[in-house]
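Omission of a single protein chain aside, the complex is shown with its protein chains in their original locations.
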Amino acid sequence: MLGVSIVVFCMVRAIPGDPAQIMLGQTATEAQVAEVRNRLGLDEPLPVQYLVFLKGAVRGDLGDSIVTGRPVVNELLVRLPATLELTGFAMIIAILVGVPVGVISAVRQYSVLDKVASTTALTGISMPIFWLAMILIVIFGVNLELLPFPGRLGPTTAITSITGLVLVDSLLTLNFAGFWDGLLHLIMPAIALGTIPMAVIMRMTRSSMLEVMGEDYVRTARAKGVAPWRVVFKHSLRNAMLPTVTVIGLSAGLLMGGSIITETIFSWPGVGQIAYESVNRRDYAMIQGVVLYGAALFVFINLAVDVLYAVLDPRVRL
Amino acid sequence: MARTGEGNKISRGDFLRLSGAGLTGVTLLGLAGCGGGGTISGGGGSSGGSTLTFGRGADSVTLDPVNATDGESFRVTRQIFDTLLDFAPESFDLQPSLASEIPKPENGGRTYTLKLRPGIKFHDGTTLDAEAVKFNFDRWRDTKNEYHKGGGSQTSEFSYYSSQFGGFDDDSVIESVEVVDENTVRFNLKEPQGPFLRNLTMSPFAIASPKAIQKDVDGFWQNPVGSGPYTFVSWERNSQVRVEAFKDWWGSDLPASEGFGGPKMKTVIIRSIPENTARVAALTGNQLNMADGLVPDDVPTIEEQEGFKLDFRPPNTIGYLAMNNEKKPFDDPRVRQAFNYAIDVPKIVETVLRGTGEVASNYMPSLLPYFNKSVEPYPYDPQKAKQLLKQAGVSNLSTELWYMPIPRPYMPDAKSMAQVMQQDLKKVGVNAKLVTYEWGTYLEKTGEGAHPMCLLGWTGDNGDPDNFLNVLLNSATATPTDALNVAYYKNPEVDKLLVQGQTTVDENERKKVYFRAQEIMHEDAPWVPVAYVEPPIGLQQSVQGFAPNATSSEALNTVFISGGGK
Partner (left out) sequence: MAEASAQQDVIAAPAGVRTRSRWQDFVRTFFSNRLAVVGLVVLSLFILMAIFAPLIAPYDPLAQDLEGKFAGPSLEHPFGQDELGRDILSRVIYGARISLTAGLAAVALATVVGTIIGLLAGYFGGYTDSGLMRLMDVILAFPSILLAIIIVSVLGPSLANAMLAIGIVFIPQIARVVRSAVISVRERDYIEAERALGASNSQIIVSGILPNSMAPLIVQATLTLATAILDIAALSFLGLGAQAPTPEWGAMLTDAFKSGFGVFVEGQHALIFPGIAIALAVLSVNFVGDGLRDALDPRRRG
């Protein structure tokens, strides 16, 4: 993590463009720019800046956003629920569709359904997310006027914030109209974001199911006359889930990359949107925060996957 | 490695090639949300009621007007604050505001005495009197004043004060502000300043509550207190600002024809939706009552939509192609003129701007006083262009054309414009490579004169020619590091005229000076002037009473939604 922090810091500083200049705009004089640089500590030598940054980071303080002036950690926390809701919903769609279709494809290998599903999955991972998002907007948002966008809620909807998750808060406050509005806003971005993980999960479930079903013990079970659904669910699925779990864990990683693009297109006020904006605005502190935070989570997810793996597979010892 | 255990072969490599998406990122799982209290909301009531929802492309930066420079900050402060003088609706004619009449210059333009309307209240109940006006000006001018700070993290450090009034402390044109009596205040100027009264109309010089500033100067930028038609309620960063009607507004009973009356809405919500297409979709989906920051392509679309209409601001902008006069071959006026002939500006205005602007003939917008109508734009004449280039000994020219990465009011689609210009230039044998940078870098590099040619523009502040010509074309602003004169145009005669125009208050004298300056500029052709854009705004048919303002930051006190109920 220390290595990551140094790399992040250096790269962020290497971005051309002076945040002070950007803040002050076209009319700024050199003296004003210098004053702002001084106030932000940008005129210190780089190693000093790094130490200041590191000292804060250890205490969970990633500095203040140059753009909004509020602590980076707060900014991230404010935006986190929106991203969580979107990625979570996308993931649920991906799993709910990906796993069953993957299992059925494997059980009915070479059937029409299998072929359609496999081709669809491959198509899914071959489509640019932003194109998919645009096409969804064109079809469902504009032509059919079925689904609202942009943002998380329509202008007439207000929801009391408890967790920051629209769907959860609206249910807690029994605001069903708000729930419905939030759900409708969520569908398009979640599909755009969830398609790739869905395809990946489907492919992995299928191939590991096939592999497991070829194993001796499954064949034995089948030969002994165990009911086919029992073979699938009891003997195969649990073992086949191991690699699927890994893929789900790692797919979670794909979602942040995707969320930068999806949130930008749908004006979704989450972390992905600010990640792109802060690069554009040279908000050093914010970029560092987003990237470090992302890197930390990546490590965390890998760890979680390993733990889950151990739980599912008794042969593996941590 | 648990995951690479035999039997179930999966490694990250497998995963990545399966996923096909390779751009592995990290999700934002873990850490429960903590939005704190408050509400998450999409906006407010939308139609036929007491709430107006206004959509725009970016959030405000600060709500302390004097420390702001961006239009989206002024969009909000305009609702909360008032200025001493103002412009009449849809023009650049001065009219009284907090001051009850337009003062005459005294003492050769060195003194102005302003009468304030009596009994004006700030939102916090204190009185806006001569003391309050003096307090504000002292805060702005005097760097040792204990309140000469604030504005939040992105404060401009009172930059508008120094740019409009010559600087701080001893550099300031305003030497002192005197309280004559409770409702009379006197400005003593170091020297006459032509645009002085026009400066007082500018949004940054709005009068703030001294009590609120004394109480918490550092927090004032996110908790503004003024005397305007709406009071500040809340600001959800990157999402929306909410203001509510101020019942005791002093302007309520004044005539609507002068832009007074109201406020007619109970609540106004100003919502940021950065993605332009999404914002227009929100308007046509009736999620917004008004949508600002339209691109030209939206104009025909909204016109055709049932139930929506458009309004245009009077042209107070100029978009131009600046040629770097210090770089070869643009040091030769013939080459610069050739480019003026080579680019089919009327076609650009018609097709790229879709008629949302006027073809520019001069170096400042036609709305401004002292605009020289006798100057004609260069006609489109590629033959003449080729001829001039030949005379100048330029052939097979390869150069760069820089364009802005983002839409600005003065040039809503620089990218398309640059592409059309590129094709026009190709026809006269000039090969221009298109170049762009991220916006901050773009300003920085053009400010350093790194470009051969660049697209840029300017939106006027105070309706005075000084605000365009002196800012953009005086050799003093052609600095090596932060030039506003990005053409690096340096003509001593023009410089002299511009200083003359700035320091005289005599109308006829100023007219003569600026007319002459415009003629010389036309001849020298440091730019290809493109258009005086009239920034459009989209509205629901039911939205009434909106008065487009040349500054593009309109006070919304007169706006109401007709037809209620539905």
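We just call them A and B in the order they show up, numbering each chain from 1.
Just so we're on the same page, contacts are C-beta pairs under 8 Å (C-beta built on N, C-alpha and C of every residue); 3 or more make two chains touch, one makes a residue touch a chain.
Keep in mind that this is a model prediction, so the values were computed, not measured.
Enquirer: Which of B:Glu157, B:Asp413 or B:Glu554 touches the chain that is not shown?
Expert: B:Asp413
Enquirer: From the list B:Gln79, B:Ser172, B:Gln193 or B:Thr284, pick the residue that touches the absent chain.
Expert: B:Thr284
Enquirer: Which residue from A:Ile135, A:Ala227 or A:Val307 sits in contact with the chain not drawn here?
Expert: The missing chain is touched by A:Ile135.
Enquirer: For the chain not shown, which residue from B:Gln95, B:Thr351, B:Ser475 or B:Gln500 touches it across the whole complex?
Expert: B:Thr351
Enquirer: So that we can see where the missing chain sits, which residues of chain A does it touch?
Expert: 3-4, 7-8, 11-12, 14-17, 119, 122-123, 125-131, 134-135, 137-138, 142, 253, 256-257, 260-261, 264, 275-276, 279, 287, 290-291, 294-295, 298-299
Enquirer: Tell me, which residues in chain B touch the chain that this view leaves out?
Expert: 9, 11-13, 16-17, 20-26, 276-277, 280-281, 284, 294-298, 300-302, 304, 347, 351-352, 403, 405, 413, 415-416, 418-420, 422-423, 434-438, 441
The definition used in the following text is that only the chains that are shown with their structure count from here on.
Enquirer: Express in whole angstrom the distance between the two chain centres, defined as the mean CA positions of chain A and chain B.
Expert: A distance of 36 Å separates the two centres.
Enquirer: Going by the contact rule set out above, which residues of chain B touch chain A in the complex?
Expert: The contact residues of chain B facing chain A are 2-3, 5, 8-10, 12, 15, 18-21, 23-46, 53, 69-70, 152-154, 156-157, 159-160, 162-163, 237-239, 269, 271, 273-275, 278-279, 281-282, 285, 287-288, 437-441, 443-444, 447, 458, 479, 481-482, 484.
Enquirer: Taking the complex as given, what residues does chain A use to touch chain B?
Expert: 16-19, 21-30, 32-33, 35-36, 64-70, 77-78, 80-81, 83-84, 87-88, 91, 125-126, 137, 141-142, 145, 148-166, 169, 181, 196-197, 199-200, 203-204, 208, 211, 239, 242-243, 246-247, 250-260, 264-267, 269-271, 274, 277, 280-282, 294-295, 297-298, 300-301, 305-306, 309-310, 313, 315-316, 318
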